[in-house]
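Shown here: the complex without one of its protein chains, the others still in place.
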Amino acid sequence: MENLLKWCTDVLSNPTWFYLLTTIAKLVVVFAVILAFVVLSVWIERRVAGWIQDRPGPNRAGLPLFLLQRFGSKEEQPLKNLLRFLGCPPDGVIARLCRWLRFDREIPTFGLVQPCLDGGKLFLKQEITPSYVRKFYFILAPMLVLGPPLVSAAVIPFASWVQTPFGEINMCIANLNIGPLWIFAVSGLSVYGLTLAGWSSNSKYPFLGGLRATAQLISYEVAMGLSVIPLLMVFGTLNLQEIVHSQAESGWTLLPLWGQGLSLQRWLLCIPMFISFIMFATCIFAEANRTPFDMAECETDLVGGYHTEYSSMKFASFFMGEYAAMVIGSALVVTLFLGGWSIGFGADAALASCSEWLAVACQFVTFLIKLLAFIFFFVWVRWTLPRFRWDQVMKLCWLVFVELAVLNIVLTAVIIYFIH
Amino acid sequence: MNPAISSLLFYIFALAALVSAIGVVSLRNPVSSALSLALCFGFVAAIFFNMGATFLGITQIIVYAGAILVLFLFIIMMLDVKNEEHATGNLGYAVVGVIVAGMLAGMISSASLQLPGATDGRCPWHAFTDAFCEQLSVDSCSKGNPVPQGDIQAPAPYGGSLPALNPEEQGSDAKLLGENLFSYYNLTFVILGFALLAGCVGAVSIGRRLRRD
Partner (left out) sequence: MAYIPVKRPKFSILDRIYVVELVRGLGITLKHLVLSLLGKSRSKKDFNGAGIGACMPFPEQRWDDHLPSYYRGAPALVRGEDGRERCVSCQLCEFICPARAIRVVPGSVAPGSSCSKQEKAPAEFEIDMLRCIYCGMCQEVCPEQAIFLSQQYLITPTDRKQAVRNKEQLYRLGGIRKGLIHKWNQFK
């Protein structure tokens, strides 16, 4: 036992091994969280869509208890026995509550297993590769759509850092000095997937979808890059971890309520920051191919757009890629504008002085809550706005956003230069 | 990073970039060529990352792989360019191509031959040993001895002393690049900007004239 401990210490003391092990641990955690959030965001999408349209949404897919009977349980209703065992009266409040929650029929999951079952269904469906497609690119395209969003998660900080006896652990997989640019670059690569899917399907609707995707994603990448510049001017760094840290110390970008955020300059800067936020969020919508900007798959005029010819798991990877892009986009917006992992009001520093691990855990949870809130916003907008027309989408980008972004940069520069 | 690993990675990426660059000209399907060009850009960006120039690498990906090449692809698909049926065997083209490529190769090789350690047989094989790297102090960031300003010498015919770009020493290389671009190379930068603007105006005017007809 002691030998084992000593060996562990030895391994961790080696900086290379320490770096390697911590990075692998962070990778596993982040990927698990992102994949779980992809599933969760599908669920949120459907539930919220239901609520907005006065429906309950998918609430039925639970784990039905008749399965127990199939596995040999003699009891018809396990709940009744359980209640009797616990000594609750069969028509008391608890029993009625349980029945209202339908515990007597199933283990309720509020429909959470629905996306998993959908995934299973798509996995088991027949895989159809039409004879007229360009096969190599047809198979390559879904990979190119699903890969980039997952890779771009590497630079998003999900908590602050921890000092351990062996070294510092930065709660960000790759603490690069080019955070937002990395995300722009890598998520920009997913346009290859859409374009190739459209082209290799060798039929006209996917082709039109692919062309639209190309034009839209390139255009909005320009606007997105320009719209985030005022924020980078304020923070003076491209490192996302540093950006979040300064937000934790002196107020979130959109909510400078504590620390140095109470100055006149910061409050004036809220105007360009807010404009920047609206533009950036819109560009994220367009980049993630979400309604009202889902011109590439636009089922009213393009059948299914670039994934018309896809079926089974290949379709599922397009689907997952879209939601993963949505999760990463939300994470980026939260990181840049809504304080990332910071709890706010100076609570980060207080917690960190108490226990760094506790602070990191709380920050991680805060980050996830913010992420969920923004995903909800994504869904909310989707079920509110009708789809734009194609020329409106392009006009919005080139005639409104690019100009507005440049003006916004000038405005920010003026505020930073003249007001202290 | 360990200089030996760094050198090894450089050779791997360079080889991959070369292979994909050969793919660009040798593949018959225009879409395949375009994609292997994207791959080539990716490997070049990887070389930049390997040298610590993260900003330059990511710009390479954003601008070339993420935007320009996608436009290439867009045009190829829109015009539905067919596979090349047969090689065009024009002798004139071949001669001009050989001359231009030869000039470029001569420039690059003469420049690299004047780099330290190029002619005395130490490169490339000795690059994998730590001692050699230390001696050259090429990868100074890993060794911790900073390269002073103006210490890296370009070969005499190509501009002499350059402002040192050592990202690890001076924080982010984006800042460094910006400072150099807007001070040392400001004039060049502005001239290039005007050239690009002229190109844009020309393209727009050509496009509009076609549309009116």
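Letters are used for the chains, namely A and B, taken in the order the chains are written, and counting of residues starts over at 1 for each.
As a convention for this text, a residue touches a chain if its C-beta (ideal position, glycine included) is under 8 Å from a C-beta of that chain, and two chains touch if they have at least 3 such contacts.
Given the structure is predicted, the values throughout are model-derived calculations rather than measurements.
J.: Over the full complex, note down every shown chain the hidden chain is touching.
T.: A
J.: Have a look at A:Val48, A:Leu231, A:Ala316 or A:Leu336 and name the one touching the chain we're not showing.
T.: Only one listed residue reaches the unshown chain, and that is A:Val48.
J.: Which of A:Phe31, A:Trp383 or A:Trp398 touches the chain that is not shown?
T.: Residue touching the absent chain, from the options given: A:Trp383.
J.: Which residues does chain A use to touch the chain missing from this display?
T.: Counting only chain A, the missing chain is touched by 48, 50-57, 59, 278, 380-381, 383-385.
Here, only the chains that are shown with their structure count from here on.
J.: Spell out the residues on chain A that touch chain B in their complex, using ranges where they run on.
T.: 137, 176-178, 181-182, 184-186, 188-189, 191-192, 195-196, 198-199, 207, 210-211, 214-215, 217-218, 221-222, 225, 237-239
J.: Which of the residues in chain B end up touching chain A in this complex?
T.: 31, 35, 38, 54-55, 58-59, 61-62, 65-67, 70-71, 73-74, 77-78, 167, 171-174
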